[in-house]
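Here the complex is missing a single protein chain, while all its other protein chains stay put.
Chains: A, B and C, in written order; residue numbering restarts at 1 for each.
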Amino acid sequence: MGELTMVEGLNLGLRQAMAADDRVVVLGEDVAQTGGVFRVTAGLLAEFGEERVVDTPLAEAGIVGAAIGMAVYGLLPVVEIQFDVFVYPGFEQIVVHAARYAWRTKGEVPASIVVRIPFGGGVRAPELHSDSPEALFAHVPGLKVVCPTTPRDARDMMLAAIEDPDPVIFMEPKRIYRAGRQEVPDELPFSIGNGHKEREDLLSTARIAREGADLVMITYGPTLPLCLQAADRLAEERSVESTVLDLRSLYPLDVDAIVASASRCGRALVVHEAPRMSGIGAEVSSLIHERAMLDLEAPVMRVTGFDVPFPQFANEDDYLPSVDRILLGARKVLDF
Amino acid sequence: MGELTMVEGLNLGLRQAMAADDRVVVLGEDVAQTGGVFRVTAGLLAEFGEERVVDTPLAEAGIVGAAIGMAVYGLLPVVEIQFDVFVYPGFEQIVVHAARYAWRTKGEVPASIVVRIPFGGGVRAPELHSDSPEALFAHVPGLKVVCPTTPRDARDMMLAAIEDPDPVIFMEPKRIYRAGRQEVPDELPFSIGNGHKEREDLLSTARIAREGADLVMITYGPTLPLCLQAADRLAEERSVESTVLDLRSLYPLDVDAIVASASRCGRALVVHEAPRMSGIGAEVSSLIHERAMLDLEAPVMRVTGFDVPFPQFANEDDYLPSVDRILLGARKVLDF
Amino acid sequence: MDEPEPNILRIIGDGAGVPDGTVPDGLGDKDLIELFRWLVLLRTFDLRAVALQRQGRIGTYALYWGEEATQAGPLYACEDADWVFPSYRQNAIGILRGVPAATVLSWWRGYGGVHGFYNPREHRVAPICVPIATHLPHAVGLAWAAKIRRDPIASLSWFGDGATSEGDFHEALNFASVLKVPTVFFCVNNQWAISTPLHKQMATKTISEKAAAYAMPGVRVDGFDPLACWKVTRDALDRARAGEGPTLIEAYCYRIMAHGTADDPRLYRNESDAEKWKALEPVGRLASFLRRLGVLDEDTEAEMRDEAKTTMAQAVKEMESIEQPGQEILFDHVYASGYPWSFTEGLDELHAAERPPAVKPLGPQPTSGGTSDHDLPPQPQQGV
Partner (left out) sequence: MDEPEPNILRIIGDGAGVPDGTVPDGLGDKDLIELFRWLVLLRTFDLRAVALQRQGRIGTYALYWGEEATQAGPLYACEDADWVFPSYRQNAIGILRGVPAATVLSWWRGYGGVHGFYNPREHRVAPICVPIATHLPHAVGLAWAAKIRRDPIASLSWFGDGATSEGDFHEALNFASVLKVPTVFFCVNNQWAISTPLHKQMATKTISEKAAAYAMPGVRVDGFDPLACWKVTRDALDRARAGEGPTLIEAYCYRIMAHGTADDPRLYRNESDAEKWKALEPVGRLASFLRRLGVLDEDTEAEMRDEAKTTMAQAVKEMESIEQPGQEILFDHVYASGYPWSFTEGLDELHAAERPPAVKPLGPQPTSGGTSDHDLPPQPQQGV
């Protein structure tokens, strides 16, 4: 397919999934006729018709709830939530039903839905369009929560999430939707209908985005490019070589990769945009200390969003973890 | 008032607040005529009349939303959520509006509401009546989240939560609603309308429930009595003396008390009933490691609920942290 | 028996002042007998479950004594391939579709996994839904999916008068009407939501009139009349299958009993009202009607009752023969794709610790008002 942005990678994943399996349907607000406010579903209506690509009424509980019902019947619905904050009206359906359908049916009828959530700040959006709610879902048992950060992972993980029998909360870092391009091959990452192991890997393992022996930065989503920049700066300025671990899966966490990298480097920093209190970073930090404290030269530190409502956008850059704040955090860990 | 159960303590707090300030109103499903399914609001209708104690329609978003509107007008609504799981339909109103009203109004119009949530398992309730969702709220900036564990704290913290200008998520550990009695004096814990400092303390500080130099167990709610039992067992069996810290406030956490006790003891165990992943325990553990790793003889460990849907009640005792599991966790920390 | 309110379909009279209507087309004598058998089975289940709860052999239970017509009637109107979505109030509906009665009892006894849950696809019966109104969007989504797949099936969901206040009720009805989904919304208006009476729940006098907000037909029916419940549902299903979209049915009745075994209605209503309504209860009423028709004789009736009792006795035995489920039940089936690593660790943790004693049996329970009693044991049963 050539060089794609993340939006194009997601779009390709959806198209390939829909072409391969006619049980895949796409629903949400403004997803059909316009292809979604971010254009992730562009072209699907023309290609797959209005029964499989549906502009729904404006009602997130209804959308998620209907998707669950469709899944019970055997379809594979992919729901778009227009912006992060607008998932909250669908919260009950996700945590009470999607998360528990398999459990409530002896594992026979999982709610095989994918809930796509463009999330986070940095796009100069108005109030209440920039939340990072991933930890809320990661705390709810029964869900898988993933977040691709490259165009290729976007495509591959989309295919995997759709094929996965369990409900997947698919966090899309909107800030880097079009931040860069990457070669995404036409070939599928696994053979659809037979991709168990590869599919599982895509939805449960972290990816090493950079290798280095002195420090590991553990992150996901919009802060990944910033960590890579910070790593380069550390290499330049202090000859410190960093590993950057792209979590990809937020539930389950890839505990082996997390702990191994922290043990190897002896120093670890967790970075995310969401608020700190009981966020993904808190879990990562706890896991590392619990399992590898004796390997650590310094405590694991966190650079995160603050425990405040996401600010109005004139100040969003003050809120968002910056390369400089990441460096500050890294220095704390390095100089401990 | 004599020896009260927690239910009676909560009831007394509500009565005293309503008597002292006619802006206090109580609303929820079945709170008036029957006094709530747990009888926490019993007698309020008779004492304060049907305008101030209201059986509402069955609609949690409507209840919380209406309460926010009442608060904007200047009332002080106390909302009852019938059971933990049933707060989810009101989730959007809580996290989008209650949590941000002060911020959105230059601090001039906070959503001064109290949302009471009887939570947790252990009462042999049917499916979907036993969640512990406190971490979901603690992760949302703009809310205060508290959890009393004794009848006296129940009364005092209820008064404080109602007087506090910010929205308070008031977690009530239903398993110990009637587990024991405690003397609760008639006198108010602070002078209503003037209780700033005392009120703040009640909503932001931890309480030392037991003192000991060798280990600190940090907990809140239904697992507190279990930690006390475990502490006694450790004292008996191993001559290990434990501090037991009752967090009381889950947001903000009393970081000073948490870190000080961990530093002093050198060994810490966090215990809660909610799932582990990004729970309150993850934050407590991270805070301690970040601030006091060098004081620790062992990593902070966690004994928590598992990352699974709350089980059907025949197996709930397998899910709930038991004294034995707490002891196991304590031994891991002690024998590290 | 009083005349019903206007616009309420009633077929079964009292054989005295109020004349019987005619049996609707489509219901032969065999059907009438089978429908009666269903009512008897539901009733027997309910009585037995209440007794089991009193004896502490199951937990809190949401009884439905008197509402059997609203359950058996609509279900009988469904084709076998149609899906139904019960709330806790229709908890035993599955037994009419092949779900073992022991499974439903076991759910109330606090068993999960293979003991307390069933495979909805096997019976076209969704799991018992506890959070009010949340299953309505599922019923809509399912029937919508079937429509997309050109399968000629419909869905039906049950819910109460209180459920109409929830946002999910509204979103489900709106979705169904916009997308012309073949589904039937069957509202059991028993006039109470725990202690909250209808007039505190809504300003409308009826629930059927809410259908206007969705440009769908709204129908009222005597909720104590199984034939009338069958008839309005069958009509609605015909409409649905003809591509004409959803229908809202209001089955007007009364919650004669407590909300659940932990509820004490004396706290909030005059129980003599309930007494009045008792005269309309559907099991005795259908029995008299069938006797008037000459379709049911005493022997058949007695046989049915015996059969139901035997079924239930068998079910209780089965339920009580279940061993305390192993601890892996906490982790099994949470993910269809298998255990994440933390589950294995969790099991290890459990195995390292002493296992807590089994929770059953619960022991005898107070006959009512458990929640109002300040002297309850520390672990009162609650909920539903």
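Basically, contacts are C-beta pairs under 8 Å (C-beta built on N, C-alpha and C of every residue); 3 or more make two chains touch, one makes a residue touch a chain.
Please read these numbers as outputs of a predicted model, since none were measured by experiment.
Peer 1: Which candidate, C:I33, C:M202, C:A274 or C:L347, sits in contact with the chain we can't see?
Peer 2: Selected residue, touching the omitted chain: C:M202.
Peer 1: Just one of A:G62, A:G107 or A:G281 touches the chain that is missing; which is it?
Peer 2: Looking across A:G62, A:G107 or A:G281, the contact with the absent chain belongs to A:G62.
Peer 1: Among C:E166, C:D235 or C:D332, which one touches the chain that has been omitted from the display?
Peer 2: C:E166
Peer 1: Suppose we count only contacts with the excluded chain; which residues of chain C make the list?
Peer 2: 164-171, 174, 177-178, 180, 199-205, 209-210, 212-216, 245
Peer 1: Residue-wise, where is chain B in contact with the chain that is not depicted?
Peer 2: Counting only chain B, the missing chain is touched by 25, 51-52, 56-57, 59, 61-62, 64-75, 77, 89, 92-93, 96-97, 101-110, 112, 141-142, 144, 164-166, 200, 204, 251-252, 255-256.
Peer 1: Since one chain has been left out of the picture, which residues of chain A touch it in the full complex?
Peer 2: These residues of chain A touch the chain that is not shown: 5, 7-8, 29-30, 33-35, 37-39, 42, 55-62, 83, 85-86, 88-89, 122-129, 174-176, 178-179, 276-277, 306-309, 311-320, 322, 324-325, 327-328.
Please note the rule applied: only the chains that are shown with their structure count from here on.
Peer 1: Computing the C-alpha centre of each chain, which chain sits at the greatest distance from chain B?
Peer 2: Checked the centroid distances; the maximum from chain B is C.
Peer 1: So how far apart, in whole Å, are chain B and chain C when each is placed at the average of its C-alpha atoms?
Peer 2: Measuring from centre to centre gives 35 Å for this pair.
Peer 1: In angstrom, rounded to a whole number, how far apart do the mean CA points of chain A and chain C lie?
Peer 2: Centres of chain A and chain C (C-alpha means) sit 40 Å apart.
Peer 1: Any chance you could list the residues of chain C touching two or more other chains?
Peer 2: Within chain C, residues 112-113, 131, 167-168, 334, 340, 342 contact more than one other chain.
Peer 1: Which positions in chain B are in touch with at least two other chains?
Peer 2: Within chain B, the residues that touch at least two other chains are 61, 85, 88-89, 127-128, 276-277, 306-309.
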